[in-house]
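Entry: chain A
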Amino acid sequence: MTVGNRTRAALLLLCAAVLACASAAWAKSRHPLRIGLGEEPRTLNVWMASDANSNNILSQIYQPLYRHTPEETEMVPWLAAGPPEMEADGVTYQVRLRPARWSDGSAFTAADVAFTCRLIKEFKIPRHYSRWKFVDRIEAVDDRTVRFVLKEPMAIFLTRSLTIPIVSEKEWREVADAAKKQKKPLATLFNHTVERPLGTGPFVLEKWHKGAFLHMKKNDWFFGQGLRIGGRLLGPFVGEILFKIYGTSDVAMLALKKGAIDMYWQGIQPGYIENLEQHPEIRIFSSERSALYYLGFNLRRPPFDDPALRRAAAVLVDKSFIIERVLQGYGSRMDSILPAGNEFWYNPNLTEYGEGLNREQRIRAVHRILKEAGYRWTRPPVDDAGKVQPAAGLRLPDGSLMEPLTILTPPADYDPHRAISGLLIQQWLRQAGIPASARPMSFGALLQQVKARHDFDAFILGYGRLSLDPDYLRIFFHSEFDRERGWNMSGYHNPEFDQIAEASEKTMDLEARRLLIYKMQEIIARDVPYLPIYLPREIEAVRTDRFAGWVQMLEGIGNIWSFCQLSPVN
Partner candidate 1 sequence: MEIRRYILGRLFQITLIFFVILTVLFLLFRLAPGDPVSRMVDPNMTPEDAQRLIEQLGLDLPMWQQYLIYLKNFLKGRFGISFHYGQPVSEIILNRLPNTILLFTSSIVLAAFVGVFLGKIVSWKKGERIDTWVTIGALVCHTLFLPWLALIIIWVFAYWIGWFPLTGMISAEIWTDPSAGLLRKGLDIAHHMALPLTTLFLIHFGSYLLVMRSSMLDTLREDYILTARAKGLDEATIRNRHAAPNAALPVITSVGLSLAFSINGGALTETVFTWPGLGRELVFAVSNNDYPLAQASFLLIAAVVLTANLVVDLIYAYLDPRIRY
Partner candidate 2 sequence: MALLEAEHLSIGYRTRNGLLRAVEDVSFSLELGGSLGFVGESGCGKTTIGMALMGLLPANGSIVSGALRFKGQNLVGISDERLRKLRWKEIAMIFQAAMNALNPIQRVGDQIVEAIRLHEPEVSAAQAAERVRSLFSLVDLDPERSRDYPHQYSGGMKQRAIIAMALACRPDVIIADEPTTALDVIVQAQILAEIRRVQKEMDVAVLFISHDIAVVAEVCRHIAVMYAGQIVEQGTREEVFETPAHPYTQALLDAYLTIEEEDAALPQAMKGETPNLIVPQKGCRFYDRCPHADAQCRQEPPTWISLSPTHKVLCYGPRS
């Protein structure tokens, strides 16, 4: 290296250092909250958005009429001024609105609410329409009152319908009118590019620098500012938020440790915890989730069309082992389709298959179950002397040899937990002579196989972010949804269940509905179309040296309550 080059290199390094210092100094002076995202949001079009990151951003902007408190026990009025008032006919509701303004200062009115709901109905917007199709009429009674007339009583109206984000008529009217004239109105609506969404939430989007960051500023028109809702005084007390993207959690953790971000808005693997705990300024939150990770069976064809075999499989699967070894203890076993954290609806008195049994006891139990159901082996898992041995040649009650079967799982790079669980379950089933093999498959292919083609024996999938309202029980197991792309992927048909499910949908009395939901959980636990396995915990890490006030609730700390309550330290 010549002297000239050396000088140049030194200059470059100097520049780098100056830049680093300058940006650090600037950050201090403006004090923005800096949040890491695992991926860039895909869109700011609220109707199109289906990915977590887009929804994270949009949840700061578009607000619902009601939302759950962090304690989860009740819904509190958010954009609404009070609880919905039901009229005597049982199908008409009136909702009063708070005096609120859009982030451009214009008034938020009943017309905006009516517009939003009609938009969903007119365009049959996927993921929203099913919650609104039973609503017959939506009327703006006056500027601050909306009236909803339902076709029939519907339990999910309060919990699921009135929690959709409200958009402004001003922002969407023209777009919707233009879209309606197109050949493909829904696609046109979806493909409308939103640069600066107009909302009522605590923050407004200042700039989205594609590929790099999002910059949000405090919404001075936020209706909740200074109000006490759900027992909490709302801010926001943060002037700006910068959302930065980190392609890998490895680097995001470095950013957190270095202080480049204050929070990483994405669950992390338990493996990071030990290292993070060495940094006193980093705090780990481990939160309950509303999710379901399960083994699903195909009831449309042998061998899992037999409930006895499914129950046997349920006994063989050692959920505690998976939680200890695969989730490193960060999770809990599931026996119902509903997570135990959903206290109001969760039925705690369900069969806990195989609970407390060791490996040998499980195999003996399964041997008994299957023998009683008419299964035979050329070499049974328990020999005549009562000793457990490797089983072989399992025959179905009709005498035919059980064909090899596959358990489809997502690939390890998509979700290592599910892929490894698949391998474990394969081994456990084989101990009873069930010729199972786990097969990782790309996520898209797996869903197509299971959901569209119904061509599979068993699969492991999961639902993240299930709503608190348990209506999904009906969606997962009502025979009506055993269709191509329907969510009854097992092909479960039970008239008794269907009847109870339909009743639960329309029962407005909470206690009465709870009994129905309990019953549904019981039936599913008995028939095991899905075998719930585990509920992982949401692990999140934040820095405590610049901001405080994170609110922990179901699904973690990345929620609107946190963003309304966070304030700078000192």
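For anyone wondering why these and not others, all candidates are chains of the complex that A comes from, given by their letters.
In the analysis below, contacts are C-beta pairs under 8 Å (C-beta built on N, C-alpha and C of every residue); 3 or more make two chains touch, one makes a residue touch a chain; residues count from 1.
Only a predicted model underlies this, so the values are computations on that prediction, with no experimental measurement involved.
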Which of 1 or 2 touches chain A - same complex, any copy: 1
Of all residues in chain A, those that touch candidate 1 in their complex: 13, 15-17, 19-20, 22-23, 26-27, 30, 32, 34, 40, 42-43, 45, 48, 50, 124, 126-131, 184, 186-187, 190-193, 206-207, 209-213, 215, 240, 242-248, 250-251, 254-255, 257-258, 260, 442-445, 447-449, 451-452, 461-464, 466-467, 472, 475-476, 481, 483-487
